[in-house]
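Note that this complex is displayed minus one protein chain, with the remaining chains in position.
Labels for the chains are A, B and C, by order of writing; each one numbers its residues from 1.
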Amino acid sequence: MSVAAARKVLVVAGLGKGTGTGAAAARLFSKAGYSVALVARGVETVNKLAEELNSAGGEAAPFAVETYSPKDINSVWNSIRAKYQAPNYNIHAAIFNVGPGTWKPFLDITPEEVRTSLENNVEAGFAFAREAILTFKGNEISEPKGARGTLIFTGATASLRGNTTTSAFAAAKFGVRALSQSLAKEFGKQNIHVAHAIIDGGILTERLAAMRPEAVDNPDVRLNPDSIAESYLYLVNQDRSSWTWELDLRPAHEKW
Amino acid sequence: MSVAAARKVLVVAGLGKGTGTGAAAARLFSKAGYSVALVARGVETVNKLAEELNSAGGEAAPFAVETYSPKDINSVWNSIRAKYQAPNYNIHAAIFNVGPGTWKPFLDITPEEVRTSLENNVEAGFAFAREAILTFKGNEISEPKGARGTLIFTGATASLRGNTTTSAFAAAKFGVRALSQSLAKEFGKQNIHVAHAIIDGGILTERLAAMRPEAVDNPDVRLNPDSIAESYLYLVNQDRSSWTWELDLRPAHEKW
Amino acid sequence: MSVAAARKVLVVAGLGKGTGTGAAAARLFSKAGYSVALVARGVETVNKLAEELNSAGGEAAPFAVETYSPKDINSVWNSIRAKYQAPNYNIHAAIFNVGPGTWKPFLDITPEEVRTSLENNVEAGFAFAREAILTFKGNEISEPKGARGTLIFTGATASLRGNTTTSAFAAAKFGVRALSQSLAKEFGKQNIHVAHAIIDGGILTERLAAMRPEAVDNPDVRLNPDSIAESYLYLVNQDRSSWTWELDLRPAHEKW
Partner (left out) sequence: MSVAAARKVLVVAGLGKGTGTGAAAARLFSKAGYSVALVARGVETVNKLAEELNSAGGEAAPFAVETYSPKDINSVWNSIRAKYQAPNYNIHAAIFNVGPGTWKPFLDITPEEVRTSLENNVEAGFAFAREAILTFKGNEISEPKGARGTLIFTGATASLRGNTTTSAFAAAKFGVRALSQSLAKEFGKQNIHVAHAIIDGGILTERLAAMRPEAVDNPDVRLNPDSIAESYLYLVNQDRSSWTWELDLRPAHEKW
């Protein structure tokens, strides 16, 4: 069985309540033929989403983690690699969609919240990237597109600008952006594609629906996670001659 | 005949010798069902490319211009609008790929070269954008994607950084980038999508093939114009909830 | 007479009505011992300011120009160089403070306004920089600071961001910023210092006083041109080991 015949696998981490970017990417890549490894902290979320994808004719498996510590991330990737082996599988795409935010005046932020923000965004990002890249390095170059694998980070407005209530969040998101740029430069030469998407607006999740009900039916004012997912699939399908490191995504009517 | 039944039209300006980004976009959009209006300074280029696209089953028409002056740009758009009328046609996408460069030490650049660089990049960009936006404003919102039209600018490394031999080119490309950002902010609210693509590397054109023959067969080191074109088609197909203003594109092995 | 004994000369272009950044720089450099060549389009402005500086014990001379065309700029620099000759004078600093703005919705901007904006910002900036740099190249390195000369450009918020009503202004200011960066990189190696100051807020000029009277006595909400001038003098006095290309300046309470 040739590499071409191997089923491509997406590993996606960070699924929230199953209504946001990570889950939408899982659904879209599943429809596109990928087997999907679902990584999140909620057992229920990963199980439910795996079931949903499998019922829809896809192939997905739940990989709940207790934390996004380097140890737990390493461990879950070991499980994922054990399950998706050559020649049947080819772990070819990874999405790091973890990124809990904190919005508080600076003086209300505790050292523990700074630590947690850095752990769950930056340290988890480093650990996830390490596993993805080590895995991709073991892949052949996938022709005709020319990547051994693609690693995508979900960024935010706070990846580009610190603001009055975002010090802890922006410090973490800036850090992830730096990481993604360093990786893109170092591993591009090894045909590993690393990209960073700036989500510059509110995403239509359950939470947003509760907070801004008027936005639900108005695609001009909030991002559809399915559309973000489409950008991720586009990034994965770019050929090696023209890779994007960074793009921004925002609703048509967003003020920026 | 409903809007949905109207054939979408792409207007693309800047075709070089028919081997670069503009021509590749014309080919790809043609294959995707667009009628294509080809704008360039070379009569021969537009005629030859129109013939090629028509022979391949597409629908393309040549619109040679003598210059990229606001007057000539206004005039060619009048011709384009006259040809592609509702209800049969819907001018829905426009690509401004004009962008002649100058690489010279600062003191070797004449005021005339500065002027020419600004004229052909910035002033032409303003004029082209004006026509595209006025045209798009007359369109209905195209469902389900939600744009009245999409305008794409081709940028370069020099759009982001001035360097020792790029003062005149970078001044012009920075200017176009500013324009594109202003437009994206002003007309997003009217459901007109404006995007800017940073091409951060050498593009496989006839010229590059002559200068760097070793790059021709190595997609890791130069951009394939067809791949750039794919990014443009992707941008045009983004839905209104998640529009990209800017993305970068570079070969996998590019040093940056 | 050694170079050290030569009187340093500042050339400053762009004086508005004599109440803004250019005039404040002229005053401050004059107090600091510079002879000042005053370049502006208004004969009255330059004459009045020259008189003021001379009355205050300084040495200043008016150099009115009809336009900021490359030809007029070349011509005025020839006059300036004729007046300030070695060994008595050393033209050591130049400030390009020209930068007329346009704030209009995109569709209200005419091609002529785009042209004018580019001419007076970008083309004038190129021409002014050319003369300054050619002049500085003829200077010895001035010890102990180590510059042959310093060229400063006044930037604005629109140097960094295009916005809904700033397309023509931002396109021009982005262009000047690109120019300044290219020059800093090319001529730093020749010990010519080029800097760019982002003025990110309203400057206390006669115009602002008329429009926002409540801002006049509140230094928290508008820039004092004297303070901007101090930053320019600081830049000129930086030693060659630690040159700034770009800094931003804004009032303490500015929202940004």
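What to note about this one:
One rule holds in what follows: a residue touches a chain if its C-beta (ideal position, glycine included) is under 8 Å from a C-beta of that chain, and two chains touch if they have at least 3 such contacts.
As the structure is a computational prediction, the values presented were derived from the model and not from experiment.
Of the chains displayed, those contacted by the omitted chain across the entire assembly are A, C. The residue touching the chain not shown here, chosen from A:Lys8, A:Arg148, A:Arg177 or A:His253, is A:Arg177.
Of the listed residues A:Glu52, A:Glu123 or A:Asp226, the one in contact with the hidden chain in the full complex is A:Glu123.
Listed for chain C, the residues touching the missing chain in the whole complex are 146-147, 185, 188-189, 191, 193, 204, 219-220, 222-224, 227-228, 230-231, 234, 238-256. Although one chain is not shown, part of chain A still touches it, namely residues 70, 105-107, 109, 111, 114-115, 118, 122-123, 126-127, 129-130, 133-134, 158, 161-168, 170-183, 185-187.
To be clear about the criterion, only the chains that are shown with their structure count from here on.
Under the contact definition stated at the top, no chain borders both chain A and chain B. Think of the whole protein's Cα atoms as having one middle point; the chain whose own Cα middle lies nearest to it is B.
On a Cα centroid basis, the chain most remote from chain C in this structure is A. Centre-to-centre separation between chain A and chain B, using Cα means, comes to 31 Å. Centroids of chain B and chain C (each the mean of its C-alpha atoms) stand 35 Å apart. Annotation for chain B: residues 185 touch two or more other chains.
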